[in-house]
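Missing here: one protein chain of the complex. Every other protein chain is in place.
After this line comes subunit A, so read on.
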């Protein structure tokens, strides 16, 4: 994965293995996001159940990655780029694990929501939001494997889109709830789902920062534009 190989070839094998594990974990997490959002849109309880079950595999991979990283640190004492590789693998796996948990939570809420009448247009919007995050995740994993800091920076900036989608949904659900209090239960679940997807975006952003650190050796500046304004504005009183 890097242009020059180590003289001790088994060292390369060790580093390639932990990176292969991260890619596998990333693939499982992407699938979980899409399937969870699809299960909500198509009101597919079986698919939701599948997403919930599959999360165990993501969790198990995280544990394996941690063990393997500890082993590489203890046995190889990596430095410079190799050290950053191991450090970022550990952080990225923690981020992916959280994203997997949010997908699982989305699937759980789907199982509740299918028991209630649907809220017009909401599940399509949530699917689009999930798709945006999934594409960001796919791109950031590509950026990781290609050591592409520019692509990672691009992903980092795209998180605004997710924030804006969340803002829009926040207002929409508020309106639905004010219109008819019988919508409150469903809208609360949908709102938590939207919030969780917004959080997934933050974790993907954090992975993008790890990629930038891996390539450049420095963490990017904090100057990232944020568009989630729901915590500082009062929407209900307009």
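In the analysis below, contacts are C-beta pairs under 8 Å (C-beta built on N, C-alpha and C of every residue); 3 or more make two chains touch, one makes a residue touch a chain; residues count from 1.
Going forward, contacts and distances are computed from a predicted model.
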"Transketolase", "Sarcosine oxidase subunit gamma", "Sugar ABC transporter permease" or "Phosphate import ATP-binding protein PstB" - which is the UniProt name of the missing chain: "Phosphate import ATP-binding protein PstB"
Touching the absent chain when the full complex is considered, from A:71, A:128, A:182 or A:229: A:71
Selected residue (touches chain absent from view) among A:60, A:150 or A:179: A:60
Positions on subunit A contacted by the hidden chain, ascending: 6-11, 13-14, 17, 20-21, 24, 57, 60-61, 64, 67-68, 70-71, 74-77
